[in-house]
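Selected chains from the complex are presented in situ; the others are not included.
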């Protein structure tokens, strides 16, 4: 029988709510007879022998006073979290949310008391993987949590754009310590950018020239509230992704947060417009609206990263694991560094040795 | 200097208007300094050494009394044709539309007087290629025009779903006679089906399960008027294309002609809806509207088929030419019969030997 991944989480936001409820949802489905290899919304039934529901929460850290000291399943349903309450039964996890690192730790050195405390907490909990999913923009926090994981010998998964997995110095130290380090920045399960890129690619392949295009995104969760302030950097990162796919940027505009619309809650809405030039200069026009559950989009990728990290721990891999490449926006050496075959081989190696 | 393709056309509908005006449009553009390898709306600047404007009309056949006996450029602008009049200068082609085959020829044998007359006309015109683009559904006409081309030793391109290129007996006779035969059924340059397939493929790749989907098409040209009556077969053919791409058909519906809306004229509008099931059963919804110039969509593919056929004639290839595979809905042995490399090699062989 499979031993579940012992998971610690830094940040108890919507992503954790989506992850935890989804895990129970699929456990119920499989108990009810669903085929583990054909679960709706799941890319891989098994990674390294681990099913999507083979996850056990063992520790959680946050700085929200309303969450600290609370049972994890209660904390993850508290506002401002607004992921929907799914139709699953939540039994106590036995995990109480602990005080996370705070701004006062920002300028602490790598071996600050706080980090030492955190490393002890991780060890005490027996964590195999620490999932980092705080709000975007806190480089110091990402680094500090990574240091704590390293000190505790726990694999680290970074969901945010902060530089951790692609920080060479840090990466070298994880390798030296024999610990997996997976990052950076979650690729969305199915977001506006990948749809945009697919359609622009299709036009190019068919010889339709791009006249102009735009992409708008709006949502109602904390991420969108935060995006209002740092829209510019997100815009650059989305445009970069399009540029890598060969799109001429002078014809395309991307607005990552066209608006925070509170009643959308954890839904994300994207609008795309593409105007192309076809045979004899005649126009081609595409309008698209995409609506997704934002944190489901994240959880569907997180579940794979967690399993990759845990399987790597169990088979003795260290540092970055190539299987994670397609699941990240900024893997250490970029997307081109591994072929599809190497990615699949990485999955196989996780599975093969565990048997 | 390149000798233009000598082209005969059976059927003087919107496709011919789009083709003829487009050829002039690009000739103007290149004369004005445009890069021949980056013309908007064109997939390949050169095929077998032939540019998109290297086409000369030498004969045309139709059964509309309003078109017969008329200068080709006048005929192609007459109603019910409703492709827009582009901003290009139309000088007389010197080609007068001749009487095409009529229903009375339907039960004539392969060597009927009519076919003999047509073969003579093709020979007299010096045609290299006969392009067949009559309304869909006239199998007898497709066969008869192919017989005439064969008798005249002229390459044949079939734009319609009728069985010609994939008719083995006919194909054998074209090969025996050393004449190229390209068909069947034009793949759309950029139509609702390819967009639908791309998006469904993207969802599948991302592990989003399909809950349901539909596709609606409407337009205002003769094709849509005709589709009203034979929507069922078109629906089957579109569903088959999706099935080949691995889509579960019980979740998808396709309505090839949701409506004939006269004021859309030669525009085609497609609506797509896709509902998927993501992580933890949460929904993913996509709505898309696509608007294209229907006959531009055809002409952008026809121009490549004509050049393939003519280049094949000139380099001495016979029967089917693999370069045409991606441009057809029903190539003789299906889409799987040739790899991408073989398709590219076919293009190279057309180009290499002509030099």
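Just so it is clear, A and B label the chains in written order, and each chain counts residues from 1 on its own.
The rule is simple: contacts are C-beta pairs under 8 Å (C-beta built on N, C-alpha and C of every residue); 3 or more make two chains touch, one makes a residue touch a chain.
Keep in mind that this is a model prediction, so the values were computed, not measured.
Trainee: Of how many identical copies is the complete assembly built, when 2 are given in place?
Mentor: 4
Please note the rule applied: only the chains that are shown with their structure count from here on.
Trainee: Superimpose the Cα trace of chain A on the Cα trace of chain B, which carries the same sequence, then give the rotation angle to the nearest 5°.
Mentor: So the angle, rounded to a multiple of 5, is 180 degrees.
Trainee: Report the inter-chain centroid distance for chain A and chain B in whole angstrom, where each centroid is the mean of the CA atoms.
Mentor: Centre separation, chain A to chain B: 45 Å.
Trainee: Hey, which residues of chain B end up touching chain A in the complex?
Mentor: Residue list for chain B touching chain A: 18, 21-22, 25-26, 40-44, 84, 86, 189-190, 194-195, 198-199, 202-203, 206-209, 276-293, 296-297, 299-300, 303.
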